[in-house]
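A protein chain is absent from this complex, but the other protein chains hold their places.
Read from first to last, the chains carry the letters A and B; within each, the first residue is number 1.
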Amino acid sequence: MENKVTKETILRISGVNPRKCMRCGKCSGTCPSYDEMEYHPHQFVYMVENGEIEPLLKSKSIYKCLSCFACVERCPRDVEPAKLVEAIRLAVIRQQGENHLKPETIPEVLNADLPQQAIVSAFRKYSK
Amino acid sequence: MKFSYYPGCTLKTKAKELDRYARLSAEALGFTLEELPEWQCCGGTYPMAKDEIATKLSSVRALASARDAGQDLVTLCSACHNVIKQVNSDMQNDENIALKANNYLQLEEEYHGETRVLHYLEVLRDVVGFDEIAKKVTNPLKGRKIGAYYGCLLLRPGKVMQMDNPENPAILEDFIRAIGATPVKYAMRNECCGGYVTLEDPEISRKKSGAVLHNAKDSGVEMLATACPLCLYNLNQNPDGYDIPVVYFTELLAEALGLKEGGN
Partner (left out) sequence: MQRIGVFICHCGTNIAATVDVKAVAEALKHEPGVVFSTDYPYMCSEAGQNIVKDAIRDYHLSGVVICSCSPRMHEATFRKAAAVAGLNPYMVEIANIREQCSWIHKDIPQATEKAITLGKAAIAKVHLNAPLYAGESPVVKRALVIGGGIAGIQTALDIADAGFPVDIVETKPTIGGKMTQLDKTFPTLDCAACILTPKMVDCAQNENIKIYSYSEVTDVKGFVGNFTVTIKRKARYVDETKCTGCGICTEKCPMKKVPNEFNLGMNNRSAVYIPFAQAVPKVATIDPEHCNMLKKGKCGLCAKVCTAGAIDYKQKDEFIEEQYGAIVVATGYNPINLDKFDEFAYSQSKDVITSLEFERLTNAAGPTSGTLLRPSDGKHPHTIVFVQCVGSRDTSGCGKEYCSKICCMYTAKHAMLTREKYPDTDVYVFYIDVRTPGKSFDEFYRRAVEQYGVHYIKGMVGKIVPQADGTLAVQASDLLDNKQLHINADLVVLAAAIEPDKSARPLATMLTASMDTNDFFTEAHPKLRPVESPTAGVFLSGTCQGPKDIPETVSQAGAAASKVIGLLCKDKLTCNPCVAHSDEWMCNGCSACEKVCPYGAITYEDKEFRMPDRTTAIRRVAIVNEAVCQGCGACTVACPSGAMDLKGFSNSQIMAEVDAICK
């Protein structure tokens, strides 16, 4: 990646203040995708606060978040970890050639019952 | 009583029954859904980033159009509802987003979140009233043990959706009771089915849907009712050995009101 993504960029995109986190771990206690992720919701909060953006950008974890808002709903301090995951993912796919989902792969994964909603959502999440 | 109505992309294709039974039932219950003359896909998932403007515009157009019609905006699909209600909240509370969206759209009258967004279920509960519905039921679904499946998007984030207690909701259970069936409460009713990740990694949604079905079965659920086409798909794709049919709540409503062809 050409441009270095800074902590400030992530905070600006997400609107999240990671300092509100009191390190309770409820986000990672409730996350349904925890086992699929290399970095977990609480780590997104810690690592962004510590400026460790690079490993997050490279991690496949950003495509495993279900955007189910469980961590947002249940965080006792209103930190909204999902918004950090989204901001990191955007920082990646907004760069040229970094689309995670490409239109040409769609026919392979399509099945007759799949609702349109799944396809448009996936494009929103994975491509620019 | 008339409402502006935003069906969303999937209700025009894969989830036609969700839409059709909703309209049929609405007429029977004394309200009309007037489909917005022009609407575009909401995008299926709420763009959480503060600097995402373009991806919110289709929702803003729908909202402004309902405002201009002087009507509340009714949605049915959980995902559309989630996106449009959250964008509406941004237009009310986030000056920057509202400014940029309005600059871009150049509407005749700026939009600042004036429209009230209602889920079809909210219309049933707050406008018609579940008691009234119960009175109009001609074919009560007696003896059916139905689990409400809220999924993740219908109620969360609770502060924005303001539809029901996101951790201990009652709206679908009350609905199930109103149509004469027996609601069965189970813990996974507000957990995610796996959502759009199914496209790339069906294994995740298999696990997530499996966990929902397992808990529903454990709790004595014989049928699941949902408001979301993607939930329906994920749960149906991954039966994991559980023989629990998953249906749209509007289909059950139409059946109870005696509007479903082939029903009795």
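Points to keep in mind about this one:
Definition applied: a residue touches a chain if its C-beta (ideal position, glycine included) is under 8 Å from a C-beta of that chain, and two chains touch if they have at least 3 such contacts.
Computed from a prediction, not measured in an experiment: that's the story for all the values here.
For the chain left out of this panel, the touching residue among A:13, A:31 or A:66 is A:31. Residues touching the missing chain, restricted to subunit B, are 159, 165, 167-168, 185-188, 191, 215, 217-219 (touch as defined at the top).
For subunit A, the list of residues touching the undisplayed chain reads 20, 22-31, 34-35, 40, 42-43, 70, 74-78.
What we mean here is this: only the chains that are shown with their structure count from here on.
Those residues of subunit B that touch subunit A in the complex are listed here as 8-10, 13-15, 41, 43-52, 55, 77, 79, 152-153, 156-158, 166-167, 191-192, 194-201, 204, 208, 211, 229-230, 232-233, 236-237. Chain contact summary for the complex, subunit A toward subunit B: residues 12-15, 32-33, 36, 63-64, 66-70, 72-73, 82-83, 86-87, 90, 101, 109, 113-122, 124-126.
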